[in-house]
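Each remark here refers to the structure printed beneath this line.
A protein chain is absent from this complex, but the other protein chains hold their places.
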Amino acid sequence: MRKIAAIVFVAFFAFLLLAAYDMHDFGAPPSAMDDYVIENTQNETGANNAVTAVVFDYRGYDTLGEATVLFTAIAGVMVVLRRRGKNE
Amino acid sequence: MNIDWLLTHSPALLIAIPLLAAFLTPLIDRVSRRARDAFVIAVLIAAEIIMVILAWDVFTVGTHIYTMGASSTAATIPAHAAVPIRIVLEVDGMGAFMGLISATVSLAAGLYSLAFVKKETGQGRYYTLLLLMLVGMFGMEFTGDIFNMFVFLEVLSIASAALIAFRFYHGDAVEGAFKYCVISSLGALMVLFAIGLLYGQYNLLNIAALAGVMKYTTLDRIALVMLVAAFAMKCGAVPMHMWTPDSYTVAPAPITAMLVAASQASLYALFRICFSLYGLTLDVTTMGIIIISLGLLSMFVGVTMALPQKDIKRLMSYHAVSQTGYMLLGVGVGLYLLGKSDFDTYGMAAMEGGIFHIINHALYKGLLFLTAGAIFYKVKTRNLNEMGGLAHSMKYTTIFFMIGALAIAGIPPFNGFASKLLIYESAYHVSPILSIIAMLVSIITLASFVKVFHSAFMGPPMENTEAGEVPKSMIIGMAVLAAGIILFGLFPGWVVSNIVHPAAQALASQAGYIGAVTGGGV
Amino acid sequence: MIYNIPFFAVILLIAVGMYAVIFKRNLIKIAIGITIVESGVNLFLITLGYREGGVAPIYTNLPSGVILPGGMVLPIPQALTLTSIVIGVAILALMLSFIIRIYQYYGTLDSRKVRRLKE
Partner (left out) sequence: MSDENGEGLSPIVKVISSMLFPFIMIFSFYVIMHGHLTPGGGFQGGAIGASAVVMLIVAFGARHTERRAGEEKLSAFESIGGTVFVVVALFGFIMAATFMSNFLVGTSVFGEIPPFGSNPGILNTGGILPILNFAVGMKVIGGLSAVVLAMALVSREDD
């Protein structure tokens, strides 16, 4: 079992190295979508901070999902760590 | 508030209503338990109704587009930009079809839970997490943005993991949940890495926009392998199925039914990646063969592992793995033939079979898990050797179990037969061996369920069993799913042409999926 | 390519985490492994958005002489990373609470001694 895991692990590692080799040059990313955000943040959202503008406006729905993830995990922790003494 | 307004905003409302309800449930729970129960059921019914209206509109009129936070819902691409900037929800036939499954199963599970968890503590959180699972499924099925899909995948996995551990005092429940949590977070991180690879190349996150510029470079291939591996792991296909029986067995029964729908949401994501994101840029023959062989392996390994099981839910879990194989087989045949001349003749039929099987499986496997839960509720054991003669005291449960078992084995008047027949017929054209294996698996499934029926329901009643039927709310929950099975079994022609065909059509037509975003929607 | 060294660092981080998840037997170490993989993926997202000589994409008191938009790093990967960090915290919290319960039930953190976690 451990041998199979080792083979899978090495294959996965080689696979990732291939991905890193093929990436675009560090420091020169393609940026059509991001340039739009940088240029229009101030007049569309009124915010100076482009990251906050992306987090809460352009991709605000993701943040809703993210807040939901946190809420879910906390509800989950409360469920798993609840005391069973006081039976409702 | 008129019907047009509702239709326009329904994709966002379907997320927002259960989400708001989930945030409010802990607050209402502090006031009154009865109010909380009524509130949760009302929200589930409302979600089901809005979902039916939306699905009906999608099937008859066309894809719904919803741009989050833009000046109008159809403004996917802002005036000065060339690509979509904001998150776009895209509900096409397939998404609406999956949404129907999620809403129906959640409603049945919610009704069933009313009595099932009555004696437990922490019910407020239980219903919160149940609603969040529904939100996660809807979110994955409606979204047109790949990073958003990842976020809702995480909502779904975390809510599922927490609910699997709901009965943590059994010990093995937490183990199953931990295993599920490790597997699903690794899978999700692989998805995130693949999203990074795609984003780094094209600077896009919208699935339709990405599909439009997809070049199928080496990096795209690496991303494809990661996405397929992660979602195949999450839907329980065979080489990575180890978590399925462990977590399905220990979860409370209504949650197991929800988990079936949740794993199908991952299956949906897998199909969405293959058909809509990569589409014809893929080497469809190879990818089709990979998915077909995943399907065959799942079918065969699942059913053989199911045969010796003594634990009723563990047995059913292995059958769930095996049934997932049918869906992969049907859609895999469709993918194999995509873009070839034979696609219209029987490739489409295969996809219809596979997709029809998704809803059938959600209904009958959900029903079977609910009956297993009903047995556990009365007998307090899952071991088949310790139960017997339940047909004497639990008449409704027996009938529901028979409906579910006959449907899963593909016996004619029930829905399993209709979808399996479509798969047999079309897979036969690709290779007769596929159909033969599928039929063989079906026969072994029947044998396995005859064994369960015999040992649980027939024979003299056990002495340690409390007499009597389970509470009403559990019967209603099971009846919702059983009614679906019978309806789909009686009118398969209508269902295929009005519900399944639009879904298969939407999945097969990549151009339609891209055009809906770049050209504005309904 | 020599300029891709940050990407190789990311891969190394992910590999270290994966090693911990696959080969370690202690449940806490598995949780740590997942956190390391996640840091690797977050670092990957951040490196994707770096632009040579870019400043933070914030206009408040922006130094003069920055050419827009080329002089700022990309904002979207940073937003994605923020999302994924919070998700990581959520998963870690849930996983640790599972570990607490497993420890209370079995009195051990060794996955070989916990029945179902034997691979």
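Think of it as A, B and C in the order they're written, each chain with its own count starting at 1.
Operating definition for what follows: contacts are C-beta pairs under 8 Å (C-beta built on N, C-alpha and C of every residue); 3 or more make two chains touch, one makes a residue touch a chain.
Given the structure is predicted, the values throughout are model-derived calculations rather than measurements.
Shown chains touched by the undisplayed chain in the intact complex: A, B, C. The residue touching the chain not shown here, chosen from B:L7, B:M51, B:M68 or B:I85, is B:M68. Contact with the omitted chain, checked across C:V73, C:V86 or C:I102, is made by C:V86. Annotation for subunit B: contacts to the undisplayed chain at residues 9, 12, 16, 19-20, 23-24, 26-27, 30, 66-73.
Even with one chain removed from view, subunit C keeps its contact list with that chain: residues 56, 58-64, 68, 82, 85-86, 89, 93, 96-97, 100, 104. The missing chain lies against subunit A, touching residues 42-49, 51-53, 55-57, 60-61, 63-64, 67-68, 70-71, 73-75, 77-78, 81, 83.
Heads up, the rule we're going with is that only the chains that are shown with their structure count from here on.
Per-chain Cα centroids separate subunit A from subunit B by 24 Å.
For the pair subunit B and subunit C, the distance between C-alpha centroids works out to 29 Å. Shown for subunit A are the residues in touch with two or more other chains, namely 19, 23, 29, 31, 33-34, 37, 58-59, 62, 65-66, 69, 72-73, 76-77, 80. Residue positions of subunit C with contacts to 2 or more other chains are 14, 48, 76, 80, 83, 87, 90-91, 94, 98, 101, 119.
Listing the residues of subunit B that touch subunit A in their complex gives 19, 22-23, 26, 33, 68-69, 78, 80-83, 85-87, 119, 121-123, 125-126, 128-129, 132, 135, 139, 145, 147-148, 151-152, 154-155, 158-159, 161-163, 165-166, 168-169, 174, 177, 197, 200-205, 217-219, 222, 225. If you check the complex, the residues on subunit A that touch subunit B are 15, 18-19, 22-24, 29-34, 36-37, 40, 57-62, 64-66, 68-69, 71-73, 75-80, 82-84, 86-88. Taken in their complex, subunit C has these residues touching subunit B: 14, 21, 27, 30, 34, 37-38, 41, 44-45, 48, 76-77, 80, 83-84, 87, 90-91, 94-95, 98-99, 101-102, 105-106, 114-117, 119.
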